[in-house]
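All protein chains but one are shown in place.
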Amino acid sequence: MMGAHPRRVGLLTGGGDCPGLNAVIRAVVKASTYHYGIEVYGIRDGFDGLMNDNMDLLTADDVSGILHRGGTILGSSNRANPFRVPVEVDGEKRYEDQSDQVVAVARARRLEAIIVVGGDGSLTIGAQLIECGLPVIGVPKTIDNDLDSTDVTFGFDSARAVATDAVDRLHSTAESHQRIMVVEVMGRYAGWIALEAGMAGGGDVILIPEIPFDLEKVATAIEKRGQSGRRFSIVVVAEGATPRGGQIFVDRRIEDSPEAIRLGGIGRWVAHELEERLQWESRVTVLGHLQRGGSPTSFDRILGTRFGVEAARLAAEKLHGRMVSLRGTEVTSVPLADAVAKPRRVDPSSAIVSAARAVGTCFGD
Amino acid sequence: MMGAHPRRVGLLTGGGDCPGLNAVIRAVVKASTYHYGIEVYGIRDGFDGLMNDNMDLLTADDVSGILHRGGTILGSSNRANPFRVPVEVDGEKRYEDQSDQVVAVARARRLEAIIVVGGDGSLTIGAQLIECGLPVIGVPKTIDNDLDSTDVTFGFDSARAVATDAVDRLHSTAESHQRIMVVEVMGRYAGWIALEAGMAGGGDVILIPEIPFDLEKVATAIEKRGQSGRRFSIVVVAEGATPRGGQIFVDRRIEDSPEAIRLGGIGRWVAHELEERLQWESRVTVLGHLQRGGSPTSFDRILGTRFGVEAARLAAEKLHGRMVSLRGTEVTSVPLADAVAKPRRVDPSSAIVSAARAVGTCFGD
Amino acid sequence: MMGAHPRRVGLLTGGGDCPGLNAVIRAVVKASTYHYGIEVYGIRDGFDGLMNDNMDLLTADDVSGILHRGGTILGSSNRANPFRVPVEVDGEKRYEDQSDQVVAVARARRLEAIIVVGGDGSLTIGAQLIECGLPVIGVPKTIDNDLDSTDVTFGFDSARAVATDAVDRLHSTAESHQRIMVVEVMGRYAGWIALEAGMAGGGDVILIPEIPFDLEKVATAIEKRGQSGRRFSIVVVAEGATPRGGQIFVDRRIEDSPEAIRLGGIGRWVAHELEERLQWESRVTVLGHLQRGGSPTSFDRILGTRFGVEAARLAAEKLHGRMVSLRGTEVTSVPLADAVAKPRRVDPSSAIVSAARAVGTCFGD
Partner (left out) sequence: MMGAHPRRVGLLTGGGDCPGLNAVIRAVVKASTYHYGIEVYGIRDGFDGLMNDNMDLLTADDVSGILHRGGTILGSSNRANPFRVPVEVDGEKRYEDQSDQVVAVARARRLEAIIVVGGDGSLTIGAQLIECGLPVIGVPKTIDNDLDSTDVTFGFDSARAVATDAVDRLHSTAESHQRIMVVEVMGRYAGWIALEAGMAGGGDVILIPEIPFDLEKVATAIEKRGQSGRRFSIVVVAEGATPRGGQIFVDRRIEDSPEAIRLGGIGRWVAHELEERLQWESRVTVLGHLQRGGSPTSFDRILGTRFGVEAARLAAEKLHGRMVSLRGTEVTSVPLADAVAKPRRVDPSSAIVSAARAVGTCFGD
């Protein structure tokens, strides 16, 4: 008999780290507790904790003082997928669908719904769980900002700020010498961080996955600057940027591949090639996970808070199967199933790319 | 015979300082020069320079390296208004309309149009100049983000970041003592900075002009926190916040009035009153112009750049009498005359205020 | 029989907040636990917790992840003094010496020694406790850096950084207008923060307690700048700065006095007076506790760590009655009794003040 018990929802954070996750957690817990009298169970390490029933009640006290902190107090897991659990059967490795177990755990815990804060991967799993009869509410989380069903996702603003700060620093030191400064930023399939940090930092060259580049043209642009008395150039490269023809497509999965070690990443490769061609010194910075760390920006904390409050409302009003989203200045929601379907990549013919070109940025195309 | 001469536009920045102004200037100059072959004349100190023909040609070199800098390389002026110039006639002070002179200067300089980057005041003057036959294009600039015809204005994100950083710092030190920490932020008529910095920093109390506060209720909220073991509270006050009944409405114009010296500002007053009521120590921080200074955030640099590029396009295509604007993720434009008419204040019943309440914020109402 | 028990020391943080306290706590606990097998008892809220036996064992886990955090996980207390405890006897208020109780608590807890991290006040109490037979080891903590027996104290570098950042921000916005920007920083008796933040930020005028100022001279200096085309001036004022003759000596205790409310602080007063004299607009920023908050700088974290490790060593080797200290690049220790005796104020004839004058700084004398 439901009435006898307080209402309950589960909350998990999945996938890569993203500044603003704690803002979402805090908002879901405070809004649910104060406002709707609903208990929130914090599930540890993403779907891993859901499969293994690893969760605890989160009180307002548990989430106090976390708003400004990076990371996620719930932990996360990149790999765990209840629909594809690696098992060993007679010494050989197979994959099993253990979604039924997840549903069982949720039932046993009397969780009305699971709020899944995650990216493409986690939200897709969330959408599948709905079909298994487990109510899910989605909160989009992608540092790359590559989701079409929301104007922007939290985490992106913070990552862009870190990358912009890097470009600023390189600017101030580049001016003292004749040099090419290359900074490699995140973005395997979408170049938003490189594009916007490049624009914000006044990078001279911006290389992104959506616009395959011709190194010859990059070299020419840098040479032109040199002739006009600018002794340095700053090149912002998305980790997934690829030269025309994509000879080194391998970089796309830089971290998984033995090649990666050989090659040292697209940034290093670009710096090396330009040094060869132009006989200018080059220097490389690889930001890596700096972009996922540190205290979230005000924007990301507010967006995370608003997303969390809206997710709590959707749960309270049993509006399951939806994902929160920002449109203009308003927080709204969209069907989860549609949301995950549409990636958002940089459109080479978009106004923002044109704006970058208008102020003189070279994209190497 | 126009053809013989390069096309020309004037550019001025008016009103208070705002991070991102240099991004606009840089973008207008680079886009006009590279892209449209239009010369940009930089007008010094706002309308003052327009009245006194104080302007110079700006080249791409002039605007290189300014993107990340606060302030405006053109200078500004708070007071200058060609329609209301103070003059002395037989020893007594009067005001004269010298707009005809402005038009004459623009003609003499062969300026096709003037791009006015400014707030409410400057844009209103801009709109009036249009009626005098001087083509004007507007770029909105208000650190308070109180303009209805754009989702957001550059400068606000930077100001909010400074205010949020202040709340963060107070948090980390407040926890060590039993204390009330009051921080006074900008916002005489619109409370956006206080509201959003308060949300981003996790302020316990947020006091804004749009929601007159009852000090008794603020004291009660702080006391409750104390009873639940939280030994400190952080109060974010907009400089224009007023208690119910508005006894100290004077604070609204804190800087012009002798009262201001007596009273020392609303922040100090609130701290003093709470200390009296609760017998807790209180401390006050008044951010003042810190919020207008420093390097703009990535967001403000990009928005400033996009606004500048769009303003250059409007000028090139002779789309005069319009103001650039952000809607969702797209830069567009609106009629200047309408734009200045609609202020944008915090709606006490809006979703964002509800979100702040949902996570436990007290507005003193 | 000592041998049967692990050795134990107590640790408390007293007085005002100071970035780097957590670094000291972490280092004392880790060094004592890992290196010497000595248990550390964390005493809550300074001497208050020592009087009321409010303390817990601190493990390495308890202090993990606190190094970068401002504040002190032990809490502090500005007032508590075991030699002067306010009590009420037949309705009237008196002060009692309850130091014997403190000694009793320490004995009962088998604390070999108490490590006192504090400023002038707390260390003086520490020195008195030694005379009562309670072994004490001192770690100096003063954000004002006004202790002669160490080259520098942790916290000062962080406070100076906050104040310098403020001066930088004001610079970038001041340049856009004709203005006097006044920033009030900490320092009631010693002007180190104002002096060094003023030097680091390129402040035009620096007013400190050690050099009584003549407002006329300040006004003249600002006017001179104006004539030489510099339209703005930045004035850095220590909260304890006083005009010649000291008419408003009251400001020295700005926060305790009703006068404070009337006057709004020395910063506001200076801004007001200069505005009157020069007819330039002025703006005021009062940093207040921002200077005590936020994440400590690298310097303060390292110094705090080194001080903590040295304090643990002194405790382990029973070198009681000493205070850790930095001399050049080496951490050493001095007799606690001597240490507290010698304040360190800015010497108006010192090389660093001359250096500030050499680059054109006005001290108003």
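Just so it is clear, A, B and C label the chains in written order, and each chain counts residues from 1 on its own.
Simple rule for what comes next: contacts are C-beta pairs under 8 Å (C-beta built on N, C-alpha and C of every residue); 3 or more make two chains touch, one makes a residue touch a chain.
Here the structure is a predicted model, which is why all the values come from computation and not from measurement.
Novice: Let's see if you follow the contact definition: name the visible chains touching the chain that is missing.
Specialist: A, C
Novice: Out of A:E39, A:D146 or A:D168, point to the residue that touches the absent chain in the complete complex.
Specialist: A:D168
Novice: Using the definition of touch stated at the top, determine which of A:G265, A:G304, A:G321 or A:G364 touches the missing chain.
Specialist: The single option touching the absent chain is A:G265.
Novice: Would you indicate which residue among C:D17, C:E39, C:E112 or C:D168 is in contact with the undisplayed chain?
Specialist: Within the whole complex, the residue contacting the unshown chain is C:D168.
Novice: Of the residues in chain A, which ones touch the absent chain?
Specialist: So the residues of chain A touching the unseen chain are 13, 17, 21, 69-72, 75-78, 162, 165-166, 168-177, 181, 255, 260-265, 268-269, 272, 281, 283-290, 292-295.
Novice: For review purposes, identify every residue of chain C that touches the missing chain, sorted by number.
Specialist: 26-27, 30-31, 34-35, 60, 64-65, 67-68, 151-152, 157, 160-161, 164, 168, 171, 175, 196-197, 199-202, 230, 295, 297-299, 301-302, 305-306, 309-310, 312, 327-331, 351-352, 354-355, 358-360
One rule holds in what follows: only the chains that are shown with their structure count from here on.
Novice: Would you identify the shape of the chain contact graph, picking one of line, ring, star, complete or other?
Specialist: Shape = line; chains linked end to end, path left open.
Novice: If you average the CA atoms of chain A and of chain B, how many Å lie between those two points?
Specialist: 31
Novice: For chain B and chain C, what's the span in angstrom between their mean Cα positions?
Specialist: Each chain reduced to its C-alpha mean, chain B and chain C end up 35 Å apart.
Novice: Residues of chain A touching 2+ other chains?
Specialist: Correct list: empty.
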